[in-house]
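Handing you a structure now.
Yeah, one chain of the complex is gone here, protein chain that is, but the others are all in their spots.
Presenting chain A:
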Amino acid sequence: MTSSQSHRLASGGLIDRSASLNFRFDGRTFSGFQGDTLASALIANGVKLVGRSFKYHRPRGILTAGSEEPNALVELRTGARREPNTKATTAELYEGLEAASQNRWPSLRHDVMSVNQLFAPIFVAGFYYKTFMWPAKFWEAIYEPAIRRAAGLGRAAGVADPDHYDKAWAHCDVLIAGSGPAGLVAALAAGRSGARVILCEEDFALGGRLLSDGGTIDGVPAAEWLSRTLTELAAMPDVRIMTRTTLFGVYDGGTYGAIERVNDHLPSPPEHQVRQRLWRIVAKRCVVAAGALERPIVFAGNDTPGVMMASAMRTYVARYAAAPAKRIALFTNNEDGWRTVETALGAGLQIAAVIDARPDVSAAYRSLASKGGFPVLHGSVSGVDGGKDGVRKIAVSLAGGARAEVEADGLAVSGGWNPAVGLTSYHRGRPKWRDDIAAFVPDGAPPGMVAAGAANGDFGLGACLSQGFAAGVAAARDAGHSGKAGTAPVADDEAFSLTPLWHVTGKGKAFVDYQHDVTASDIELAQREGFESVEHLKRYTTLGMATDQGKTSNVAGLAIMAAVSGRSIPETGTTIYRPPYVPVAIGAFAGHHRDETFHATRLTPSHHWAMEQGAVFVDTGLWKRAQWYPRAGEKDWLESVTREVKAVRGGVGFCDVSTLGKIDVHGPDAGAFLDRVYINTFSNLAVGKARYGLMLREDGIVYDDGTTSRLAEDHYFLTTTTAKAGLVMQHLEFCRQVLFPELDVQLTSVSDQWAQFSIAGPKTRELLKEIVDPAEDLSNEGFPFMGAREVALRGGIKARLFRISFSGEMAFEISVPARLGDAMARNLMLAGAPFGVTPYGTEALGVMRVEKGHVAGPELSGTTTAADLGLGKMMSAKKDYIGRVMAGREALVAPDRQVVVGIKPTDKARRLRSGAHIIPKGQTPGPGNDQGYVTSVCFSPTSDQWIGLGLVERGRERIGEIVHAHDPLRGEDYDVELCNPVFYDPDGGRQRG
């Protein structure tokens, strides 16, 4: 059943009456039109009650017509796309829209939690701190879940977000926030001057208050001027207008954040399109023409559905042709509020009365009242009689002390206007108070930013046009563009005479912060309890801390605090403004960086070949590396890895080690440079030889290791660990550019240029002979251990060959240009087939390095010295190098340091686990006798048991000692023996043979 649009006006509005849209709210079907928001469509259908309040579950209606809305928050959409706390006032209507009210049970009209109101005395300011303090353990178990159920907002979808989000950059000369009259003329002026302009408008329609308030510009109706202006702007190629886009933050160096709701006006994004796009806009200048927000007056019952901001009411009537009420009363303290009366009368609605807090009303409006036949009451609203069905009667305290009553079904309220000072205050600029408008205006805006028009506290249409235009011209000029801008459009300024009124005392709850249910008496209580500072007031009462960030409540709240504490409003001051101006979905900040595209993926040159082999891959940093190559019939990873290790030790295998960082070091001072960055000496390394090197940080702790080879007198080839490849490059560039600029040396990262394979095992030389040009001498004499040189391959390709071994076997590493990496893997398989060549992954690589006692990432932990790793003898005493002096500090050379040692369980069948703590045998484990821990473990096929390396206090002096492994994480306790870390071929004969 589609109910009729009972409150839709017969004509007018910027809606497309030919495009009817059906939607559902709390299960009921309604209809609206293209051009409606969910709020305007609900109003057109006579719906007044749209939600329950946060704390007291009070019935709430629609207060505003924009992104400042504190009340009309709904769960929009269903299933995975359900989004809680969506403002009905900005949600565009589309066919099939589904929304549900929040924070009520079982239904909006019959909400059992509204009994919270009866217990209101315990929900006063600070009640969380006062009521739920003891006993402490009750907090998580009882209080918090109960409070969350009773007081809260909407429900998150609870499943993964199915939509995509994008992130993009844009650059311009002049960025403009807002498309009201000030923003549009700023764009016009800057565009005509020749500047590149971006204008962001959060609404789906351009024009700002012109869409609701009309007026006359350059002698023509505002609508006509608007369409003429938009046509001119559209014809400017360097002016980009972005609707549905909110500028939410300002960052250093003229960088701005904006959120574009690309497809939120559709049921779901079209295929291959994003839902929202996060923009980072870099602008030389920014004109904030974000307008002003009308502010409520605090009085008893001011949250009754049907009480609405006066400007919002005229927006619903004029822009959406939807009547929030049929008999309207206005409560105002300024001239601007009366424009709602004009609009309502023009639309044929009835005015019940105007309650004006000022002593005088202009002659024009007095005659409007007499013509319209409604009374003007000088006084204020002291109470509202009504409930979930809306306003019924309004109680008025007249200036003379008498009381009056007004029958109406809607109450428009205008307490004046607050310029939108958010953007201008995000760099800690404190807005300054202007008495004539009783409002804060921007001050101390970030560099390059100015406010214009209503955002600057100048509300008249004429002022908006002249200021916006001047700001546009100036911004373009500052950005280097001074073409002919012409002259500013002109319009009259409306009168804006205001007598400040913040709070009308009376019986009943008077709300300051609607979304967080903070009342005037909460603020008074905070003052009595000593929370007078605005920052304390905010946190104690939660004023302004809801998702609307207090857009309608902050100024009224501090005005009340000022009154009760006997200070002026500027003395009381504002809290610090922080972005974002509107809530921004986390998904938009993440963009495409989620799931498998969370980060970039680097593939080794042999990746596709390894995939064909059925390799299992492991993520190491950005890399995908082959971890092992399972074969049919193998029951688990251990079986595969053990086979790979045995194949290498008994024959030959190969492994892609291209992920190592590779740096070419060139120049006459290359050797001297390496001497300063490594603890050992490289300047005396012979051409054609490789050497293992160790780098320290300047604080004396080990930084990285790897082999470096001298390929020519002035050319070294340096390798780093996979994990530190980028950081070592950065460190070496720092040493080269900043510390040692006198050295003639250059660094080139060649990590991606070379595919590198380790070929290991006793049959390595036989395999290599099949690949390398027969003219190359690979004999032990012709290519000895730690040899390194360029060789020709069969077919003429040049490769670099290094006789280095990580596995302890006779081994070479061979480098070919990266594009040949795939072919190299395939050729090794072909050439190696007669020798049973076996590809092995990082697990087997790791097993063989532990068997051989080589240190790696777990031992290079950022806490170990060269001596801790058993490499202290490498530290040259003949030269200066990075980290040398600090490495000599007392604690870093203390004899009781934890040093690398081999570890094996005394029970050969037991599995050793890394992370287990080492405790002296027979002692009860505790922090006082914790002597270290197991760093690396593997199942050693060679030893036929689990073995490992560890960092253990005085470990090298305790070889043979039985100690206790304590693993509280896994609940394991067992005895282990400390042993030589080189489990396999300790004298190294195999790798030299």
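The rule is simple: a residue touches a chain if its C-beta (ideal position, glycine included) is under 8 Å from a C-beta of that chain, and two chains touch if they have at least 3 such contacts; residues count from 1.
Criterion: contacts and distances are computed from a predicted model.
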Looking only at the UniProt record of the hidden chain, which name from "Sarcosine oxidase subunit delta", "NADH:flavin oxidoreductase", "Succinate dehydrogenase/fumarate reductase, cytochrome b subunit" or "ABC transporter permease subunit" is the right one? "Sarcosine oxidase subunit delta"
Considering the complete complex, of A:10, A:160, A:600 or A:738, the missing chain is touched by A:738
Among A:204, A:251 or A:835, which one touches the chain that has been omitted from the display? A:251
Selected from A:342, A:494, A:698 or A:972 as touching the chain missing from the view: A:698
In the complete assembly, which of A:156, A:364, A:402 or A:885 touches the absent chain? A:885
Touching residues of chain A against the unshown chain: what are they? 169, 251-255, 280, 282, 447, 698-699, 726, 729-730, 733-734, 737-743, 879-880, 885-886, 888-889
